[in-house]
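Can you read through this structure? Questions will come right after.
A single protein chain has been omitted; all remaining protein chains appear in their positions.
After this line comes chain A, so read on.
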Amino acid sequence: MSDKINLKIDNIAVSIKSGATILEAAKKVNIRIPTLCYHEDLCVAGNCRVCVVEQVGSDRLLPACAMPVNEGMEINTNSMKVRNARKQIVELLVSEHRADCTRCYKNGKCELQELSSEYIVGENGFIDLVAHKGYTIDNFSPSIIKDDSKCIRCQRCVRTCDQLQSISALTVAHKGEHMKVSSFFDKPMFEVVCTNCGQCVNRCPTGALTEKTYLDEVWSALNSDTKHTVVQTAPAVRIALGEALGMPPGEIVTGKMVSALRRLGFNSVLDTDFTADLTIIEEGNELLQRLKKVVKEKDDSVKLPLTTSCSPGWVKFIEHAFPELLPNVSTAKSPQQMFGALVKTFYAKKIEVKPENIVSVSIMPCTAKKYEADRPEMRSSGFKDVDYVLTTRELALMIKQAGIDFASLPDDEYDSIMGESSGAAVIFGATGGVMEAALRTAYEVVTGREVPFDGLNILPVRGMENIRAVSIKIENVLPEWDFLEGVELKTCVAHGLSNAKQVMEAVRDGKADYHFIEIMACPGGCLGGGGQPIPTSPAIRKKRSEAIYNEDELKPIRKSHENPEVIHLYEEFLKEPLGEVSHQLLHTHYTERNRY
């Protein structure tokens, strides 16, 4: 029996593997069937019915996203019946949707709006029910706004939170006409287990879930005569920003982005990659110190494995879900917050500007970073270390607002003092990147030699596999590190919180003996972050990942500890890794949070 199924879609013959859906078969012959609840990253829900198609010989319309293909099937995707049904479905959805499009943040980027325009949904389709629904808007969170009046209950967010992140902060509550996407007791997102990762924002087809924007605040700062504006850009922004400005995925736009930021009026254009290198020095030393205490001094009070702490979604997740494992989390702040603390101390002094006159802005692929910057601990400079966090999407919008033709911009360079970075910092934006960067440095500190991988490319920690465990044998160490001779350094990389949960459950139950674990809250790492351009899919994330590793290859410096500006920072200001100044500015502590 052949496992290929033959069918006809709009009279075009298709042959596709058994088990495929009509939607997949149509895609194969370049027929686009509209969808709303369907998303490549998620399980099929089949609840919006926008993708209905007609099967010849059958009265019923079939949902293309959920219907597997059958031998000899004849499908019409564009019959009168299908078009009428789709139009009516869209009209029904719009009747319960506050179609306040001109004032909506998602205007022009809304999937429902796009469908409405395709099917010319007029004004008098159905009675507008919005006025009778008593919808509410939750804008208490510093990261995410949930506007129920825009929700079409496709449940992409619910599936994202459950399947990708294992959190289920959002669920479907009540039934029938009262059914809604709700948090626990409909509490504000701010109060529940939401990690602010923004993966739901990335997948919401309408404006029901969006990031909280700080564009007005940033524009005010840029137009102020008394403020000195400093901007930092995260590693994963430079490989995705282009997508939001009409370029294909995987384009590296670092130079253009720097140009654009100068044109917007930022006084200092600096790089989060600089503090990513710094994070590696601090976190790498923390790892080595913990290894020393555990392996050499047999100190029970020191916890291994050490886990990374750069992903604020991950940090909030562990605070809620595994508070007993908080001593395992590196005390090193994330690169964003290290940067913030240094800007209003070290950098302020250097450029002779009072810290109170500095407005520190960061461009992040992330919505959780907005929450992180708001944490009460993040004021070690005596001021709010990072004043405003913008997502990649918000920066793209600013560039559009300013009338800048992004594609034609010349390449520009970051300002100095905190603008230099290594390839190791760039790969922070991809899952496995922090691990690779840390290994490049830690291995060399211990052995005096480069990591034994061709071209410093530690391929086993790369890729998109959910959980990757990699061991590296440490041999011929420097005398100072003799206790590590022959030790097999066991590491693990996980991305997406459902994978993180699996790893941490194994650690909690004593079933894993890793030394070092890298966890990123978002699928693919920061490159797939909740603040990145929409849409996201496995193919797009792969392109972004390739771009990141290309950027790494292109860098003259590939190892964090060789970044000259970082070396200079230690000589002049910090003195030594994990030293007194570091502890004051670059390290933090965590808080146990409600489990549910």
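Here, a residue touches a chain if its C-beta (ideal position, glycine included) is under 8 Å from a C-beta of that chain, and two chains touch if they have at least 3 such contacts; residues count from 1.
In this section, contacts and distances are computed from a predicted model.
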- In UniProt, the chain not displayed here, chosen among "Carboxypeptidase regulatory-like domain-containing protein", "ABC transporter ATP-binding protein", "NADH-quinone oxidoreductase subunit NuoE" or "Fe-S cluster assembly protein SufD", goes by "NADH-quinone oxidoreductase subunit NuoE"
- Note on the structure: Touch with the missing chain holds, among A:Leu42, A:Val82, A:Ala169 or A:Met257, for A:Ala169
- Message: One chain is left out of this view; which of A:Gln163, A:Ser182, A:Thr213 or A:Asn267 touches it in the full complex?
- Response: A:Ser182
- Answer key for A:Lys17, A:His132 or A:Arg595 versus the chain not shown reads A:Arg595
- Given the full complex, what residues of chain A touch the hidden partner chain? 167-175, 182-185, 192-193, 595-596
